[in-house]
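Got a structure here, written out as structure tokens. Questions coming.
Here the complex is missing a single protein chain, while all its other protein chains stay put.
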Amino acid sequence: MIELLDLVLVAVLLQNFLMLGTSRLRAAIQFAGIQGVLVGAALYIAHADAGLRVLALAIATVILKGLVIPSILLRAMRNVSIRREIEPFIGFTTSLILGALATGVSLVFSRSLPLLDEHLEALIVPASFATVLTGFLVLTTRRKAITQVVGYLTLENGIFVFGLTLVEAIPFLVEIGVLLDLFVAVFVMGIIMDHISREFSSLSTEHLTSLRE
Amino acid sequence: MSFVDVAAALLVPALFPPLMLGVITRTKARLSGRRGAPLLQPYFDLARLLRKGIVRSRTTTWVFFAGPVVGLVTAFLAALVVPLGARGSLVEFSGDLIAFAYLLALGRFFTIAAALDTGSAFEGMGAAREAAFSCLAEPAAFFALLVLVKLSGSFSLAEMLGPGLPGLWTLGSPSLGLAAVSLFVVLLAENCRIPFDDPNTHLELTMIHEVMVLDHSGPPLALILYGSAVKLFAYGLLLVRMVTPFELETTAEGVAVSVAGLLLLSILIGVVESVMARLRLLRVPSLLVGAGLLSAFGVMLLVG
Amino acid sequence: MTTALALAAIACLAASGLAAAGARGRGPACADRIGAVLVAAGAGLGALSACLALAGRGDQLVVQTSLPGGALVFGVDALSALFLLPVVAVTLACSIYSLAYFRASDHPREAGRLRIAYGLTSAGLLLVLVARHGLVFLAGWELMAIAAFFAVTAEDRDPDVREAGFLYLVCTRASTLCLLALFALFWIATGSLELVAAPLGRIPLSLQSAIFALALAGFGLKAGLVPLHIWLPPAHAAAPTHVSALLSGVLIKAGIYGLVRVVSLLPEAPLWWGESMLGVGILSAVLGVAFALAQHDVKRLLAYHSIENIGIIAIGLGLALVARSLSRPEIAVLALAGALLHVVNHALFKSLLFLAAGAVVQATGIRSVDSLGGVAKAMPVTAFCFLAGAVAIVGLPPLNGFISEFLIYTGLLRSVAFETGRAWLLAVLAVPALSLTGGLALACFAKVVGAVFLGEPRSATARAAREAPAAMLGAMGALAGLCAAIGLVPSLIVPALTAACATVLSLPADVIRAPVAALSLLNLGVLALCALVGVALGLRLLRGPRGAAGTWDCGYAAPGRRMQYSASSFGELLVRAFEFALRPRVDAPRLAAVFPGPASFHSDVPDLMLDRVVSPASRALARGLNHLRALQQGSIHAYLLYVWIALVALLVATGASG
Partner (left out) sequence: MALWLVLTPLCFALAAFATPSERVRPWLLPLAGATQLGLIALELGGHGTGSGQPWLWLDPLGRLVTAYLALLFFLCAAYAPGYLALRSERPNRIFCAVTLVFFGMMNLIAGAQHLGLLWVAVEATTLATGPLLYFNRNPRSIEATWKYLLIGSVGIALALLGTFFVAYSALQAGIATSLLMPDMLANATQLSRPWLHSGFVLALVGYGTKMGLAPMHTWKPDAYGEAPGLVGALLAGGLTSCAFVAILRMFQILGAAGEAEFARGLLLSLGLFSMAVAGAFMVRQGDYKRMLAYSSVEHMGILVLGIAIGGAGTFGALLHMLNNGLTKGVLFLSAGNIHRAYGSKRTDDVTGALRVLPASAAFFLAGFFAITGTPPFGPFVSEFTILSAILHAERYGVAAAFLALLVVIFVGMGGTVLAVVQGEPSEQALATPYRDGWLSVAPIAVLLALVLLLGLWIPEPLSALLTDAARVVEGVH
């Protein structure tokens, strides 16, 4: 079981790097979607024995993160005719290096924390930290509003991965609530992005600096 | 105090002061080889002025006349504070030395006001100098008085300069000496004598007191002259009492010693005025501050 | 009963402005009258309760609440009463004055607001005096301070007024915060906010000293002790005159009251308390008068004199504290009595001076001393009142200022005679300092009286002056009368003084009777003799031959008005003597050519603290903070980065990471 889970998690990490590497928005969105599917799968794999509740949760996750949210983002992207992330604050190669660095750091960090034995060798905790950091990296270095949403998604995915360790602890309703919040968040962000693109005929956050001291 | 004491304490300051002016002028005349006016000349001047008519400037108000009046009254009351002999003084209470200083200040205030009332540039000038210099003279005087206070442990001039005085000299003669010197300087400054001011110059630009009273005439002028004589008497008496620490029982002795001392003082002033030149105005403050430092040093000698 | 009366007085004063605002419908004059009547009622009640308290009928009033620090206590004792008397007197006089000075018909917009602010200020002042509970005290304090802010900025269209008001507001807030800490410490120390004397030996001395230091800072700010005086001159210059009179006459005394009250609560004072206050007092007295001497604006000048007089009061208080620490009862009583009496006196003559000056300013529209002159002919009564105030404030016989300064002097002389060590040295320095202050004050007021009222008018408007209306003259006359009364018959106020001293020092305070009696004789003598000689001279003037001519200008044919000795040149000698402290700004023309063209000379003296320290510092600080704005320029990426920096920093800082 562990091996399979780790395999999936490695795939998740891979998505991080692809996301950092790509300059095309559509690709970034798709990677985020794939990552969503993967974490959904990971959830089921990790707790296959937990029965129907986990299954339902996993399916909900996959649908939401894998299909709904990406489609929202793609729609928002279609409204404005932009295809690629023009020159981020940090170049793509640098981002990749930083991503690798983040992954290393999270490996070390997770080792330094007292983990349960079943999580000790599993990749869960480091993968989650690495994904969180990647999300942060995307959030702070990419100029397009849409990419920032993608970053936010990645962040959420990372946290979700950490959640794998305590599915027992968190009641089903709360999990659903979390997913619902995520959905609404992206939905509202999508609306706002619509308005942004309408007002500024672009999705670049460069225009969003009129409120300042 | 007996009736005699009261009479003496009232009559001496009332009658004697102009004589001091006479003595001073006579001394100066003699030292410059002239015979000089009679000693009683000041009395004659006063009498004549009192008989004269009054000419006043159209600019002025009642303040113009308040000056001479208040000046004379305050000087006289101040003179009453200082004891003639060992038999106490007429105005005597704990802390009367402050009354002494503040009475004279009141007189000064109204003299200055009267001077400014004429709206003349020259009198304003004199008034400004009077105000400025007395600011510096007062602390000096107070330091000198503090010496007495510290030594005698009492707060009225009559007690300080009373029977206990000889004892004080044995106690702290250096301090008293310094105090006396600076008091003498203050006396010269406050009464506008050379080296601070020349009472009978006629170069208004350089004058202090005289120029303030340029516009006064007749009786008011008489009051002013008389008042300044009394003021000189008050300061002089204070100084003389300080430096004559003799056992004086009777009133007669007290009066005699005081009068003699005052005559000597007048001669001394005359001598000073004839051997010294008037200071440049800008130098005056430093001299006064110097006097203040002297007496301050005198106080510090008594530390503890 | 007593306290209830005081509270009723507070209610009346607070209501005065609002009621008048309510009655605005019946026309401005009616509103004015209603306001004045209510103020009068409040003043009457206040005076009544003060008299009751001085008659030994002081009592307390307790209100239960759930606020921190126990039940709210109000009370009137002799100390409160002694401060109450001048407060109500000045409040009433100024409000009567304002009937003619600040008519609602002339200032339709401002008058109502100002009347409300005025009423609330005096109400807050009274509340401070009757408060026996920290929070009540603070409430009254702040009510007074903020209402006063609105009174000062009554004419807020003028940017200078706004600036001065804001400076005042900031200073008073700083003082309030000091008091906040003070009462918090007091609460911690005594376990209650009720202002009762701390039990001996219970509170650690360090805590007491902290409380005292906070009191010195907080109350000093309000009272205007150097170097905390920065707000005083601008605020007094900006406010309407009767408000300036109220501020300078009684409001800054609230600071003195607070100091006295606090030190009376802490009986075991180390020596340095009194010594520091004595030192600050000397500094304030000398610097205050020196700066006053250099002012051109008559209201600023009077404001600086308030600083000087607060300094004199502080000298008295400091000496009293020193004497208390050295257990020298008679010195303590003399000094404290002098200080308290000077509080009363200064309230009277300073408000008198402000009102008289305000009358001149209103009549001529000029505030610069240098362009006035000869006003005495047009406004004889005002001139006489100002002259009386001047004699009083310089501390000359036969008026009230002399009495209080005399008491302080005698206290100092005694400590010169009997003390040793540092206390002695300070006393030895204080005496000449006080006399120097007196001399400078004399010069300064001789200058003002001469330049404003005497001589020839220096400007057309000054010549066109008319005597002030009756209401204003009445107010001034009343205050002048009080000054004379205290000066000639001080025995009137002696019982109040002794009672107050007894409450503060818990000592019998009869030491002051003897000197005061002597002084009253002396003053009466001065007055009588002057009257005698004056009458004689007057008769001689009427009888004998007399004539009138132009002023004898040493033979100069055509003396012009502008050739008179101006106020600035009058002060110039002394200003130069104090150059090291005053640092005058002079722009004098350099006359080069043989026939130089027209040139003008101008000199003024900026405030030592405000213009040379505080303003530059605050400007620099503001500029520095401005640079921080660069951190918030709207980049959402930067904002997100801050979040993460905070996270990492906290994680690292707590070492939670490992």
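So that you can tell them apart, the chains are marked A, B and C in the order they are listed, and the count of residues begins at 1 in each.
Here is the rule we use: a contact is a pair of C-beta atoms (placed from the backbone, for glycine too) under 8 Å apart; a residue touches a chain by one contact, two chains touch by 3 or more.
None of these values were measured; they are calculated from a predicted model.
Put simply, the missing chain touches A, C once the whole complex is considered. Checked against the hidden chain, the listed residues C:77, C:142, C:275 or C:607 yield one contact partner: C:142.
Within the complete assembly, C:188 is the residue of C:188, C:521 or C:549 that touches the hidden chain. Residue C:67 is the one among C:1, C:29, C:67 or C:197 that touches the chain not shown.
Take chain A: the residues that touch the chain left off the picture are 113-116, 132, 136, 139, 145, 148, 152, 155-156, 159, 162-163, 165-166, 168-171, 173-174, 177-178, 180-181, 184-185, 188-189, 192, 195-196, 199-200, 205, 207-211, 213.
Against the chain not shown here, chain C presents residues 65-68, 109, 135, 138-139, 141-143, 146, 153, 156-157, 159, 162, 165-166, 169-170, 173-174, 176-178, 180-181, 183-185, 187-188, 618, 621-622, 625-626, 628-629, 632, 634, 636, 638-640, 642-643, 645-647, 650-651, 653-654, 656-658.
Here is the rule we go by: only the chains that are shown with their structure count from here on.
If each chain is drawn as a node and touching chains are joined, the picture is a simple open line. Taking the mean of each chain's C-alpha atoms, the chain whose centre lies closest to the overall C-alpha mean is C. Note: centroid distance chain A to chain C, computed from Cα atoms, is 69 Å.
Centre-to-centre separation of chain A and chain B, using mean CA positions: 100 Å.
Distance from the chain B centre to the chain C centre is 36 Å, each centre being the mean of its Cα atoms. Contact residues of chain C toward chain A in the complex are 629, 632-637, 640-641, 644, 657-658.
For chain A in complex with chain C, the residues that touch the partner chain are 89, 109, 112, 136, 139-141, 148, 205, 208-213. Residues 53-61, 63, 65-66, 68-70, 72-74, 76-77, 91, 93-96, 98-99, 101-103, 105-106, 108-109, 112-113, 115-125, 127-129, 131-132, 134-136, 138-139, 141-143, 146, 149-150, 153-155, 204, 214-215, 218-220, 223, 285, 292, 296, 299, 303-304 of chain B are the ones touching chain C in the complex.
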